[in-house]
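Here it is, the structure in full.
Here the complex is missing one protein chain, while the rest keep their positions.
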Amino acid sequence: MELLRSRIIIGITLLSMVLMFGSALAQDADKRDVLDSTAVRVGTFKKPVNLPIPAQLDVVEDSEGDAGSSITVSWLPSPDDGAGKNNVIEYQILRSESQDGEYVIVGSASRGMTQFQDATTTDGVTYFYYVRTISKDGGANSQISAGIQSSPQWFNTKDLDTFIIGLIICAAVIYFIYHAQKGKKFFLRQIAGLEAVDEAIGRATEMGRSILFIPGINDMDDVQTVAGITILGRVAKTIAEYDTKINMPVSRSIVMTTARETIKQAYVAAGRPDAYSDDMVHYLTDEQFGYVAAVDGIMVREKPATCFYLGAFFAESLIMAETGNSIGAIQIAGTAMPAQLPFFVAACDYTLIGEELFAASAYLSGEPKQLGSLKGQDVGKIIAMIVILGLCGLYTVASISDSVSLLDFADKIKGLFSAS
Amino acid sequence: MGFWNTMLAVDRRWIFLLVFLSLLIPMFLGVTFKLSISPEVQTLYDTLEQLPNGSTVLMTFDYDPPSAPELQPMADAAVKYAFKRDFKLIIMGLWPQGPLQAEISVREAMKDPEIQARNLEYGVDYVNLGFQAGNEFVIQRMGTDFREAFPRDIRGTDYSEVPLLKNTKNFSNVDFVFNFSAGYPGTVEWVQIAVDRFGVKLGAGNTAVQAPLAYPYLGAGQLVGLLGGMRGGAEFERLTGFKAKATTFMLSQTFAHAIVIVFVILGNIAYFVTRKKEQ
Amino acid sequence: MRREIPLIITFVVGVAFVIQYFIPHSPFDRFEQLFSDWFFIIAACAIWLGALNLMKLSLIKIQKRRKDWQYAVVIVVSWLTMAIAGFAGGRDFQTPGTAFDWLYQYIYTPLSATMFAILAFFVASASYRAFRARNLQASLLLVAGFLVMMGRVLFDDILFGRLFENFQPLADVSNFIMNYPNMAGQRAIMIGIALGIVSTALRIILGIERSYLGGGD
Partner (left out) sequence: MHFDLGVWIGAFLTLGIISFLYKDNPWYKICEAIFVGISAGYWIASLFWQNLVSKLYDNLAPAIVALFHGQIQYNLLYLVAGILGIMMLLRLIPQIGWISRWPLALVVGATAGLQFINYLVSNGVKQIYNTIVPVFGPVSDAGGIPPVATTGEGIGNVIILIGTFTGLVYFFFSKEHKGLFGGAAKVGTWFLMITFGASFGYTVMSRMSLLIGRIDFLVNDWIRGTFG
């Protein structure tokens, strides 16, 4: 079975590489199409005296994969770009709605650039463009493009690669959820912070002190807050069983109502609905530092035995964790804010680092479906690791052997990860 | 070994007190030291030096009071420098409180006797356009016409009524842009629009946290120079000769860091000494 | 029904918001903006739930003369003052010179700036405790933190400034740690977070994770 599973993982990885590579080639083919048929090619004027040699229009086309209202103008740089006394200062892009109408400047690009996106067009209107190459002595015009219209597209082809990567990870997660549901057991390693949850609640119960639960300071429009609340659901169940006190000050009203529902449900599930009270969760203020000032006050006055910080945190992380430390509470933290992790690691007893926060609710639930999804996440990691290792190796080989074709190949695959 | 045992469980309030003193005391000290100048500060200063007297300079204040300790000193020095060089100074902000910070810098500069003697006049020698909402789109609009983005200055005067702005239509009439930035919108947006699209010459002062994001632009020449955090401010103060808050603040920083470092060392010694004793 | 309809809403909306990223065509291109507006409107209604809760608890505290009830009076009075100044100010409630602005400038701002600033003390006390060579991992934390701190301030200039021009070995070491090993750790954390969020979001959209909705009644 183990063998079969690893084969599936390798299979998914290989399939993803093939798909991504295929999409890169497909996109390339698309570009060639544009060049040959729909795009407009134009020539140049002769060089006037003392003026720079004008840039040559390359392609003028509707911008790819957007909501319309945009046309991309690109040109071949003037030979005077970057050197000489006629050195180019900038390129100006001019536009008109009729071929021999009045042309107005719609934007400019500094020297060395070869593309401009005019994002001020109206869909369905025909425009004509030319590029003026500016040096200190004046400007020289390219020829005028043929008429072109902008229009919105139904699929963002630029992000096809992201789409495919997302699809693969989703497929892997759903695959393992499905199998877990069918009764398949997966091995899961221990996470220290989660092993300690029950012990921490038990300690508060013994000491007759309360538990402080902080779900971060973001609203429900952050997955971290949702993760914090789902962990609260599991923690509250144990709290209800032990009949421990819980105090949960929050800084967002929607989080307040959500947390109340969650705790209430846990008390109902534990068979003690009477012990629940709405006052367990109370609102203070939306202000980050006003909130933490009040939480600090609660900590030194109530002296909770255990503090949970699970959600999205900013600078207030360390203010709370240090105050909690000074009153001798056991502190369990978890966040996906990379900037705050160091402070939690320094001041708390246990810290769930990034991904572990999201895994925590699945761990604590013990439901096979939830645990299966963690296995799916690991497939994502395998893909990331293979891609990083493989491509770094490829580049290194290419750079040592100085092989241009190998480099092109590596660039092409790397390009798949250049999501906009 | 009583000392080390005490040290291991030292009341943190002693640390608090020493940190407070280490930040406070340098504000009353006049210690000088030779500060080495980073290349990115030097190039910024050199570029300013090369501007002819009377050039038009746009300063954009994209920060708020919490970032003032890091950015205000460099803004102060820049405004003073601009006034001494007779630059025509246009002030604006993409953060609501930025232009108010600029007013502080201007007031500070006016205390300088040499600048006082110049009898600088608002509207003629300098103007504050105030804040405009819209983030990077403000810069975009300014590319066509400043007046479109700022119909009135901070005092409510029409753009066209301000003498200094008579001949200033857009970026092409500005010789240099100096950006003080604490985040978004800030240096990144100025580079991407004002530099890349409209070709302005841009120098920037950033908070220490922001500066790493701006370094790549330095390498690519999109930024002529960069002042990073208090240290950049102190270096700039040294070059312009207006030694003031950044230099003092930098000394406070060093003292405070030294206190933290000393405590960490003592804590480790205490840890090892007491552990050895236990064994 | 009370749980099914919300789960259907979550599923449909969740899928639509993933897809909108790939469809530039209207109306999908407006989804993100529209949601952000909607969310702000919902939050602006919901905040009354919180505010009423704060007032209720404070008033009960005052009425029952619980411990520290005097401070509850301060909360109620300052809340009413600020809220009334804000509502009375009309649309331009924030313009300089209004009562609301004065309260903001002279009370709100120093309070939040100072609360933010006491972090300086906590950074010092936390590093004192955490930067200790208890084991290999803690030692790495200590050494990295120590070296980066050394390179950030004037130690280079004070130690070497009089001897050499522009010689900053401590700053160089600090920058190397920031740019390479630190970067490596950050990347691993960030990629992990991306996968964690993708999988959690998927569990939410599929309705596997539903405890935030509360009970079945």
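Every chain is named by a letter (A, B and C) in the order it is written, and numbering of its residues begins at 1.
Keep this in mind: a residue touches a chain if its C-beta (ideal position, glycine included) is under 8 Å from a C-beta of that chain, and two chains touch if they have at least 3 such contacts.
Nothing here was measured: the structure is a model prediction, and the numbers come from that model.
Q: For the full complex, can you list every visible chain touched by the one that's not shown?
A: Its contacts among the visible chains are A, B, C.
Q: Of the residues A:Val125, A:Met207, A:Ala275 or A:Met385, which one touches the chain left out of the display?
A: Answering carefully, the residue with contact to the hidden chain is A:Met385.
Q: Which listed residue (A:Phe186, A:Tyr242 or A:Phe314) would be found touching the missing chain in the intact complex?
A: Looking across A:Phe186, A:Tyr242 or A:Phe314, the contact with the absent chain belongs to A:Phe186.
Q: Need a quick check: the contact residues on chain B for the chain that isn't drawn.
A: 13, 16, 19-20, 23-24, 27, 65-66, 68-70, 207-209, 229-230, 245, 249, 252-253, 256-257, 260
Q: For review purposes, identify every residue of chain A that touches the missing chain, sorted by number.
A: Given the touch definition above, chain A has residues 159, 161-162, 165-166, 169, 186-189, 220-223, 226, 254, 257-258, 261, 284-287, 289-290, 293-294, 296-297, 300-301, 338-339, 341-343, 345-346, 353-356, 359, 374-375, 377-378, 380-381, 384-385, 387-389, 391-392, 395-396, 398-400, 402, 404, 407-408, 410-411, 414, 417-419 touching the missing chain.
Heads up, the rule we're going with is that only the chains that are shown with their structure count from here on.
Q: In graph terms, with chains as vertices and touches as edges, which category applies: line, ring, star, complete, or other?
A: complete
Q: Based on CA centres, what chain would you say lies at the far end from chain C?
A: B
Q: Counting C-beta pairs in contact, does A-B beat A-C or the other way around?
A: When A-C is set beside A-B, the one with more contacts is A-C.
Q: Taking the mean of the CA coordinates per chain, how far is chain A from chain C in Å?
A: The separation of the two C-alpha centroids amounts to 17 Å.
Q: So which bits of chain C are touching at least two other chains?
A: 116, 123, 125, 127, 129, 131
Q: Going by the contact rule at the top, pick out the chain A residues touching chain C in the complex.
A: Listed in rising order, the residues of chain A that touch chain C are 65-68, 152-156, 159, 162-163, 166, 169-170, 173-174, 177, 219-221, 223, 226-227, 229-230, 233-234, 250, 252-254, 256-258, 260-262, 264-265, 268-269, 279, 282-290, 292-293, 301, 315, 318-319, 321-322, 325, 336, 338, 341, 343, 345-347, 353-359, 361-362, 367, 369-370, 373-374, 376-377, 380-381, 384.
Q: Contact residues on chain B for chain A in the complex?
A: 12, 143, 195-199
Q: Give the list of chain A residues in touch with chain B in this complex.
A: Touch list, chain A to chain B: 89-90, 107-110, 113, 326.
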